[in-house]
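Complex shown without one protein chain; remaining protein chains in place.
Think of it as A and B in the order they're written, each chain with its own count starting at 1.
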Amino acid sequence: MTDLTGLTMAAALDGLAKKDFSSAELTAAYVTAMEKARPLNAYITETPDQALAMAKASDARRAKGESRAMDGLPLGIKDLYCTKGVQTTAGSHILGGFTPTYESTVTQKLWDAGAVMLGKLNLDEFAMGSANITSYYGTVESPWRKAGDNRPLVPGGSSGGSAAAVAAHAAIAATGTDTGGSIRQPASFTGIVGLKPTYGRCSRWGIVAFASSLDQAGPMTRSVTDAAIMMGVMAGYDAKDSTSVDIAVPDYRAALDGSVKGLRVGIPKEYRVDGMPAEIERQWQQGIAWLKEAGMEPVEVSLPHTKHALPTYYIIAPAEASSNLARYDGVRYGLRVEGDSLDKLYENTRAAGFGAEVKRRVLIGTYVLSAGYYDAYYLKAQKIRTLIADDFKKAYQQCDVILTPTSPSAAFALGEKMDDPVAMYMQDVFTVPANLAGIPGLSVPSGLSSDGLPLGLQVLGKAFDEETVLKVGRVIEKAAAFSTKPSFLAGE
Amino acid sequence: MSGLLIEGSTGTWEVVVGLEVHAQVTSNAKLFSGASAEFGAEPNSQVSLVDAAMPGMLPVINTVCVDQAVKTGLGLNAAINRTSVFARKNYFYADLPQGYQISQYEKPIVGEGVVLVDLPDGSTKEVGIERLHLEQDAGKSLHDQHPSRSYIDLNRSGVALMEIVSKPDLRSGDEAAAYLTKLRAILRYLGTCDGNMEEGSMRCDANVSVRKAGDPLGTRCEIKNVNSIRFVKQAIEYEARRQVEVIEEGGTIVQETRLFDSRQGVTRSMRSKEHAHDYRYFPDPDLLPLVLTEERIETIKASLPELPDAKKQRFMEAYGLSAYDAGVLVAEQETSGFYEQVVTSSGDAKLAANWVITELFGQLNTAGKPIAESPVSAAALGQMIARIKDGTISGRIAKDVFAEMFATGKDADAIIEEKGLRQVSDTGAIEKIIDDVIAANQDKVAEYKAGKDKLFGFFVGQTMKASQGKANPGMVNEMLKAKLG
């Protein structure tokens, strides 16, 4: 039998359809891979029994000719999605022992489409981080190594477990969430595809909230086609989420076949940031050249306020988080550290339950909302957010998509950039503007750094135009023909 | 003038009061979840995962709660804001599972309005409404179930409240009580809040300060959660006197939250709750701005019932009632409805008002029953009044008939028939009785004729007595006059 874990979702669906193998076999291969991948610490919770049972049910459906869009595909789920009966941690000690009695809307859609759950994937605590080093359940290691250097690398974050598992073939695909780049940056670091959809495209119901106005669920896959397939299942209006948008979900996979000829690709002149490595710049130019070859027209666009995006983000996201995380108080679920008064119980529980980065952001968020500072920080940031969103609206009068690098660097070693929070925050410089503007962004692997590490290009699109984003991403994917695999593969 | 003036040692003080009323919106489900908003149930049984603030749960607003707030705003003659915004009020408390309350801060759904308050001296006063906003209720903490633990029930958590804030236009406990009475009547007419203060569906916080006439506003204290109109009046009066005393003794009023102790009739500082609140309000990112269309507002406007002020005016104009009687009858919607049915079935608006206000209210009061449980229906009372009008019974006999109706639930005709209470209007029969009375009292007749006019009443009394009260009093009067010359 071929290496089942080496197949993309699209190929696996073909194989399943042709009865080359069953979902039970595919899932069993992934259960083995998941065990083998334990040194990466990508999974917080493995659910092999549930996976095999779901696979069996999938095979039974297929036998009856009732197979669905993702029937039999074994997925890893970022442990920010609440899963009924399976512990959900958000990578935090404060949710210790929490087992939801409910299923998030997006994962429910995936199970309804026949997908199989392998387990829950590690992440930065409450999705706060860009290296997957803030999880209470330990850091995640990238399956990649620099050429001639065996030091462990970060997989990026916050969806680091998702990225590591998909890249190492310990899941055929995974869910991620993206608040400031948490899908795209780890995808770029690990050589996979990651799509942050338009805000409102996927339901947030049942996903542990970090920053409500920025959080968005999305797929992390090994190909653009897989991202299109998975996106079609994850997307859709949810009456339980007041910010979810009620417009029809297109056939993303079908959209991939369309031509890009004549489409205009915007190149934002402000994205040449100081100190950006030359190889990142080269990748970018290469990407422009590929799109040109495919018949697209590059146009220079201006996004003058995007240079303010990062500090703006670091006001808005912590402010919302400080409020969203108030519910973790030791009363109704999760960790409780007793105290002789209710306030002491709160303070003890939250001191013990939150890690350093979460505390940092909750404190910043509390500060920027507090009396006397609200106007100077929060209100100001909201106004700049308007300007950033307006920049994109103006740019999209001149172009159909925008191309940028995904991240200002390739993956770095565990331990690097860890003593200076601001240096770490710079990781999100290219990804954060899309969250502030609510627009879709896709990271596609485009090549290798001089150290032999994956680099990614980011395609940004108009709101609710994931179809064009995916179509352009597919062009880059074909042109780049990225096929390098990480040094560690959990599959056969 | 119903303002409370306090004579202190340094002069006369004026009391300034503004009220914040939390009124539970009448709705089936909660403000942002599908759990029941009904009062009283097993602990934590009317709680959704949203109300318990489980991770990843999101609010979705209840359309009826929005309509009810708009309706209330219209009933308070207030501006309806086309766009309003829900904001999070952040603080930690045992019965606040989210760690924030979803409320409205800078942009409430309803802006300024006005309530016409009926004061005890019969005058009216306009009291300004500052704003009305929608917000979530908190859960309930029980502190008396265990020596060292508090128990938390989230059944109330997320129930829709309207916070109705008055301007500091009130000048006494009496005015505050009158304002609350009127506000409660309006809410009950509108059907947007049941106004039940015992069950907590209407709660009141009072902001009280004192000042010398003409001075700017003094520092205020907020008296929290006073749960009856009577207590609001008491609390304000106590607090105002306390403040005057503090100031006149050289002290200053500290802006603080106080609690009213209804047993001792005093307010007490709640310093434990004071710990530097900083609510960090910001627009709730889980919700979008609430935009009301003109069409929606117009539809709600068209559904408004006739409110107490308009009804009172109509009762005065159409039925010729005094302002006082009209005011009493419109205080509760059930009463006004009952009254109008009595008018219809009796055909006499004034008699109907007298009977409802004096006899019916009297009997209900004694029996401790609300009008909805009156043993005498409006139709039955109307029929009885009709019997007075058509001369079947006299007004005096009618009182006995009514008492019997109230006691037994029987109708007037049955009682009149059974007890033979029909009024005697037959000239011959009355003449016979009068002749007997005159014959039996010749000495009195002589005295009367000699000029002792007062004896006329004696003859009327004797005649009525001999007829067992059934003789038509008007005829008795006339015929006696004729006979006695």
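Just so it is clear, a contact is a pair of C-beta atoms (placed from the backbone, for glycine too) under 8 Å apart; a residue touches a chain by one contact, two chains touch by 3 or more.
Here is the rule we go by: contacts and distances are computed from a predicted model.
Think of the chain that is not pictured: of "Response regulator", "ABC transporter ATP-binding protein", "Aspartyl/glutamyl-tRNA(Asn/Gln) amidotransferase subunit C" or "Pyruvate dehydrogenase E1 component beta subunit", UniProt labels it "Aspartyl/glutamyl-tRNA(Asn/Gln) amidotransferase subunit C". Across the entire complex, contacts from the unshown chain go to A, B. The chain not shown here is touched by just one of A:127, A:362 or A:490, and that residue is A:362. For the options A:37, A:233 or A:315, the residue in contact with the chain missing from this view is A:315. Contact with the chain not shown here comes from a single listed residue; of A:17, A:239 or A:289, that residue is A:239.
Taking the complete complex into account, B:278 is the one of B:278, B:431 or B:447 that touches the chain left out. Not every partner is drawn; the one left out touches chain B at residues 27-29, 33-36, 42-50, 52, 60-66, 85, 92, 94, 141-143, 145-154, 259, 270, 272-273, 276, 278, 280, 283, 285, 287-291.
Hidden from this view is one chain, which touches chain A at 97-99, 101-102, 199-200, 213, 239, 242-243, 245-246, 305, 308, 311-312, 314-315, 322, 326, 329-336, 338-348, 350-351, 354, 359-360, 362-364, 366-367, 370, 376-377, 379-387, 389-390, 420-422, 437-438, 463.
One rule holds in what follows: only the chains that are shown with their structure count from here on.
For this pair, chain A with chain B, the centres built from the Cα atoms lie 58 Å apart.
Residue ranges on chain A touching chain B, taken from their complex, read 81-82, 88, 90, 95, 98, 100-102, 104, 204-209, 211-213, 239-243, 319-320, 322-323, 325-327, 329, 331-333, 342-343, 346, 366, 369-371, 374, 378. Residues of chain B touching chain A in their complex: 49, 52-61, 88, 90, 92, 94, 97-100, 150, 152, 278, 280-282, 285-288.
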